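All protein chains but one are shown at their positions in the complex.
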Amino acid sequence: MTRNDIARDRIPIAVLGATGAVGQTFIRLLRDHPWFRVAEVAASERSAGRRYADATHWLEGEMPADVAALTVTPCRPDSVSSSIVFSALDSGVAGEVEIAFARAGRFVCSNAKNHRMLSDVPLLIPEINAQHLAVIDAQRKHRGWTGALVTNANCSSTVAALALAPLHEAFGITSMFIATMQAVSGAGYPGVPSLDIMGNVIPYIADEEPKIEAEIGKLLGVVNGNAIESASFRVTAHANRVPVEHGHTTCMSIGLSSPATPEQVSDAIMAWTGREEAMDLPSRPHRPIVVTTEPDHPQPRRDVMRGNGMTVTVGRIRRDELLDVRMVAMGSNTIRGAAGGAIMNAELLVTQGYLARP
Amino acid sequence: MTRNDIARDRIPIAVLGATGAVGQTFIRLLRDHPWFRVAEVAASERSAGRRYADATHWLEGEMPADVAALTVTPCRPDSVSSSIVFSALDSGVAGEVEIAFARAGRFVCSNAKNHRMLSDVPLLIPEINAQHLAVIDAQRKHRGWTGALVTNANCSSTVAALALAPLHEAFGITSMFIATMQAVSGAGYPGVPSLDIMGNVIPYIADEEPKIEAEIGKLLGVVNGNAIESASFRVTAHANRVPVEHGHTTCMSIGLSSPATPEQVSDAIMAWTGREEAMDLPSRPHRPIVVTTEPDHPQPRRDVMRGNGMTVTVGRIRRDELLDVRMVAMGSNTIRGAAGGAIMNAELLVTQGYLARP
Amino acid sequence: MTRNDIARDRIPIAVLGATGAVGQTFIRLLRDHPWFRVAEVAASERSAGRRYADATHWLEGEMPADVAALTVTPCRPDSVSSSIVFSALDSGVAGEVEIAFARAGRFVCSNAKNHRMLSDVPLLIPEINAQHLAVIDAQRKHRGWTGALVTNANCSSTVAALALAPLHEAFGITSMFIATMQAVSGAGYPGVPSLDIMGNVIPYIADEEPKIEAEIGKLLGVVNGNAIESASFRVTAHANRVPVEHGHTTCMSIGLSSPATPEQVSDAIMAWTGREEAMDLPSRPHRPIVVTTEPDHPQPRRDVMRGNGMTVTVGRIRRDELLDVRMVAMGSNTIRGAAGGAIMNAELLVTQGYLARP
Partner (left out) sequence: MTRNDIARDRIPIAVLGATGAVGQTFIRLLRDHPWFRVAEVAASERSAGRRYADATHWLEGEMPADVAALTVTPCRPDSVSSSIVFSALDSGVAGEVEIAFARAGRFVCSNAKNHRMLSDVPLLIPEINAQHLAVIDAQRKHRGWTGALVTNANCSSTVAALALAPLHEAFGITSMFIATMQAVSGAGYPGVPSLDIMGNVIPYIADEEPKIEAEIGKLLGVVNGNAIESASFRVTAHANRVPVEHGHTTCMSIGLSSPATPEQVSDAIMAWTGREEAMDLPSRPHRPIVVTTEPDHPQPRRDVMRGNGMTVTVGRIRRDELLDVRMVAMGSNTIRGAAGGAIMNAELLVTQGYLARP
């Protein structure tokens, strides 16, 4: 998109947790967004009242001048007026804050883990499960909220689920093994000490494996009445931190209900375009998934920015010795797997009529 | 061991492929070996005739002065007189050269892949399968060799097999997934270009997955008459190169014949001491396997030199969602997984009477 | 620039040494160039006759489809018809090949070191010394060439010289120290083995220090009759390789003829716009030099792509304890310091009337 596509009256939005690494990514990605503009930045009491530029240790590129000049507000509904609220909050505080905003009539698009697995909270990747938005009505009614809450998944779950969705739709997944090699940017800032990770692998990330094992099923699940019902296959995960800055790589072995050759799997992925509702969202990349035929790809440093960080690259599709098929999927943990995913979810709320178009 | 334990009349040995990275590791590890001393260094015709110090781009630490002064000989039996020959040759030439030496009455301990999977060639890890040496007699007779050939396994196979042996003995392995994160030193020198691997993961290593899938079974196999018969379980492997200098990390999900809890698996590994024949070999570490209880270990940079690089560290033993148990095993690819393994195999040949003690 | 600015009839150019790392950078940078298009790719006899896509191990991003389909030609004037020839050749062959092309009427813009220090060969950075082009007439006449040869400087020399030009113009440089920390991409591909540089510093780069010491003076020199005369100050250089992918960092201590405070130096750099002749060249960045006030910048990973890799970032301007002023300058070694620099030189040849505009 170019600056010409930017709406004259963009929708003002607020970023909660705006000074942290994920908050900064929201601000970077929204700089030229056609529909949204960052109107409010909220953070902890410690930062509230200061200029955003002064309260923030900015990590990458140049801080947008208009945001730099904003005054940081507290993370309370009475201090924030935007209807759309992006939550980049730590899970330690996200739980109550997000509920307060939803209760106060705001549409919260959260990157935090706290509410992801609630059956009436969509865990959205628009190309995969835009139809999960249907539970929002029940959510609002049941919880007495005038706003609503939608979430995006963990970064690794997101990368894997995008690669898996075409297989699940075409052949049905019955079980899977996933080993991840995750970038340090996934741990925020300051995050992983250099003494821990330079020339090293840390074969453990707190809470990561259970999240991956639960979220993939929900992402590929179905709406059943007022609830989202997870796909029933079992997932076993091995999560590792590696000395990579950006991009999570996942190795997967997958069992299928209907047998399929690697070629058929590759064809299914290449043919897949995903849900119709996602087609015209501004953040949707030209191709949500790309299959590479280079034998030693996908590689995080070389493929992570495909589709401006919104495309997942899949490669090495081959027969599995135990299950049916093996492959490697890699994608951006900070863009598709975090802030970019949440922004696309908000775009879906607009096109689906929950919020007025700009 | 100290210099006092070094035999006065150590057995002279030759290193084939002595100028390469693996060859250098042999020379480093044999510097103070109690039974063996490097008497001959052989390499390609290009290097033959030159002083070892002049023919070699030495990579780590100081070159032993006695070896530096040796003249490089060609890799031919008529140019090499030692009875024990360590092969650090590239697979492109190892095939014929090793056979020529075995035919000429030499005991070849090879790190090359060429003959590993032959049913009458032991693929040795003394603690696991010292009894596989039994097929040597048939090998010599059948092939008309006056010498013999034994091999050590691929670096990843070695690390995994040591961690798996106690489980296979106690519970029986039925199937397994393995995802590896392998150090760049595994690719030799110059090996992996820095532009390919810095801040990156390469999810492919040529030929590596089939080797891992085949070798683990043979390492855990049994002798059946004149042949070694691989264990029958199936292995599916995902091999990755990561920006680590030394130490291969492996994530495994394992299915067992007899159900076992993670605690039982951990106990079985901790109780395991391996084959009696290996007990007194000079290179055998105090503990071939150590189970760490630190939640984020084993880590290559911090654990790789345990037991002077001969100990495999196992951690994160936990329930698997699909099979029975998950765990992480890490060990030295250049020592236990290459030169150190081959040296221990030669020690076994000595204690088992194939070669005279020093 | 956008695709709309691209001339309908772009000038066809040839890249010599097109399959190497620098050759690939030329092709990436020329993909959307407004005046030039890659019409021919030439390389060694070994590659000649093959499709470019087949002859090349492509390193970064996607290969332009039109170039992929080209047939590689030999590096001989009779095999190449373009008037503008970019030389990304190794110095081992660049010497004779470039002369052959210049003699055959081609305008050679070379990145090779071979002819840089000849007094009738411009060592060009258009913002600094566009007027050095004046020696071309003498070059052609004296050497009997119908074409001509211009060069760009070594990557470190380029970064340093851009930062130094404003100081030399305003205060006169009398002497300087420079210590460089250079990225691995400066060594081409495969270049630096990962085992040599991961977690390491190599305090030596072959031939680099004499190049830096000589080239900075020539870049800041004057035209004297038919020759370029180097600035007379002395330079002492310390060149180091560090584990960075892209971007050379230089620390400099500088002595000045007219005393100046750090503030005055900073003001001089910020006010500097460079030679008028360079103003409208398509590759000239909005600002050739940016002074950062962040105390811990410039940093290669975070600042290298400023101005699409054509801007040098200067920081930490402060008093020197020995000479007059200290500062840090950092810029792209592969873009401004190599292919991008050569392209800008060709643009200058066009605007200065040596070649027809598209």
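Each chain carries a letter (A, B and C) given by its place in the written order, and its residues are counted from 1.
As a working rule, contacts are C-beta pairs under 8 Å (C-beta built on N, C-alpha and C of every residue); 3 or more make two chains touch, one makes a residue touch a chain.
Note that the structure is a prediction, hence the values are computed from the model and not measured.
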Practice item. Can you pull out the displayed chains that the omitted chain is in contact with? Key: A, B, C
Check your understanding: Of B:199, B:298 or B:341, which residue touches the hidden chain?
Key -> B:199
Exercise for review: Among A:34, A:95 or A:191, single out the residue that touches the unshown chain.
Suggested key: A:191
Revision key, fill the gap. Sole touch to the unshown chain from C:11, C:170, C:242 or C:291: residue C:242
Exercise for review: Spell out the interface residues on subunit A facing the chain that's missing from view.
Suggested key: 21, 59, 184-185, 189-199, 243, 245
**Study point:** For subunit C, residues in touch with the removed chain
**Key:** 175-177, 179, 181, 198-204, 213, 234-238, 240, 242-245, 249, 251, 253, 295-302, 315-316, 320-323, 326, 328, 330
Point to revise | Residue ranges of subunit B at the interface with the undisplayed chain | key: 60-61, 198-199, 245, 301-302
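The definition used in the following text is that only the chains that are shown with their structure count from here on.
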**Study point:** Chain centre separation in whole Å, for subunit B relative to subunit A (CA means)
**Key:** 43
Study note, to complete from the structure: Multi-partner residues in subunit A (2 or more other chains touched) are 198-199, 245, 301-302
